[in-house]
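What you see is the complex with one protein chain gone and the rest in place.
For subunit A:
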């Protein structure tokens, strides 16, 4: 029984981390149909912002939940203005440019802070289930994943900015005819996606090894989650994270963590072969 609870917690944690590491990418892909290959580096910048703030004496919650998203959000806006805005509608060019950008960010971070692992202590303690130990940080991540999803949903569904964003997503020319400047909406969306990535990076900082190259560990998983989920931001993210997170953790439990990842990627390949437009392209067409 205890082992079942622990595996259940692992599955929840796996799903929650997939949601968190993919949410920013999903917002940008779902809204703007571009793939940001510097997404992993946005996570890394969020993690660094957290670690550096904490070592400068800032409260860890403030660092994770405020400083990381605000900082990476600003980076996102600058990147959009200086790079992305010239490449709309050119999927491959955007991927190349953001990949180049990711190399620049990794190089710059390494130059500034060195190629060493830095970290912060987890701010929450542990608890035991029978003879097993688990960290309270796991359920906290799950709560944060739910909050991020609910937040995105609420903004899109209930605010004027969210309405305008959904309209631009469906028909940018018509939105412009009605007086909306699509370029500004894209800039804000990219900034918001980056901020969510920064938040995720901040939240991962206590449980991940924070190095300049850490983004590479996340981009592939985030990428397949978003592509597997399709363009519906929330439903795609929920279903794909749920499916892949579950497969990954269960497979890891019965084999090894490495095989868990292998099976995750095989599952993703099969899924995308069967549903080329992703889960939401088939079952949640047109939903948020």
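Everything that follows uses one rule, which is that a contact is a pair of C-beta atoms (placed from the backbone, for glycine too) under 8 Å apart; a residue touches a chain by one contact, two chains touch by 3 or more; residues count from 1.
One rule holds in what follows: contacts and distances are computed from a predicted model.
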Identity of the absent chain, which is to be given by its UniProt protein name, from "PepSY domain-containing protein", "ATP-binding cassette domain-containing protein", "Chemotaxis protein CheA" or "STAS domain-containing protein": "ATP-binding cassette domain-containing protein"
Hidden partner chain, touching residue among A:178, A:258 or A:274: A:178
Option touching the unshown chain, where A:7, A:167 or A:272 are the choices: A:167
Residues of subunit A in contact with the chain not shown: 160, 163-164, 166-167, 170-171, 173-182, 286-287
